[in-house]
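Omission of a single protein chain aside, the complex is shown with its protein chains in their original locations.
Up next, subunit A:
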Amino acid sequence: MSSAAAAPVPRYLLEARGVRKSFGTTEVLKSVDLLVEPGKLVFLIGPSGSGKSTLLRCCNRLEEPDGGSIIMDNVDLLSPRTDINAARRQIGMVFQSFNLYPHLTVQKNITLALRKVVGMSTADANARAAEMLALVGLPDKAASYPAQLSGGQQQRIGIARSLALNPKIILMDEPTSALDPELVGSVLAVVKDLRDRGITMVIASHEMNFAREAADKVVFLDGGLVIEHGSAENIFLRPQEERTRRFLAQIRH
């Protein structure tokens, strides 16, 4: 992209076009577009196996897409010249199963990348960790180990860990699916808070009520294709496609 020199404010922070990905003979993504404007909360919905998770994982190259283009803040993520480790610092990722490091304290979980990737001093990194822990409402858990925390607390630490790097965007892969119902609210409250702070997020999730109240945009995927996308209101109240209607009817029981 030679237009970077002119430095226009890009319309999209994340611009994925025609992304394709197959596992063996299974085509999981058949040319998918995902456009995310800065400061927006985008919800990916769709049945399991629809490709939501794979699409998110392609956006930080945990999966290598087979084709298409992914531009993140003017950086071509799929170019061989792109330093993927540097690019990943700008892309936070929150996992369904939290993936906290069990051998490290909460504080070290958060500071590891700050110290080893950003090069912060331990003191600065610890201060940053304390700030993040306050933000997710767990200021007294720095010395705890992940196994000592509830699922909801672990996921909030997961969010704090990705947020600490001050990423341009955070991708969340079903962040509440592994949680007991009574713990979901605490995690969604943090997500809502991040949204109000203007942090750009893409969330694959089945939390439809939350999507309706918080999402700026909803993208419905099925069978590796974007079937429909639009405002939360339009997708949930006035879906245009039959497949969208069927999916929404199913999850409402």
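Quick note on the criterion: contacts are C-beta pairs under 8 Å (C-beta built on N, C-alpha and C of every residue); 3 or more make two chains touch, one makes a residue touch a chain; residues count from 1.
The working rule: contacts and distances are computed from a predicted model.
When the listed names "Polar amino acid ABC transporter permease", "Protocatechuate 3,4-dioxygenase beta subunit", "Monovalent cation/H(+) antiporter subunit G" or "Spore germination protein" are checked against UniProt, the chain not shown comes out as "Polar amino acid ABC transporter permease".
From the options A:L44, A:M93, A:A129 or A:I169, the residue with contact to the unseen chain in the full assembly is A:M93. Within the whole complex, the absent chain has one touching residue among A:L112, A:A127, A:A189 or A:L248, and that is A:L112.
Mapped onto subunit A, contacts with the missing chain fall at residues 60, 62, 85-86, 88-89, 91-93, 95, 97, 99-103, 112-113, 116-117, 161-162, 165.
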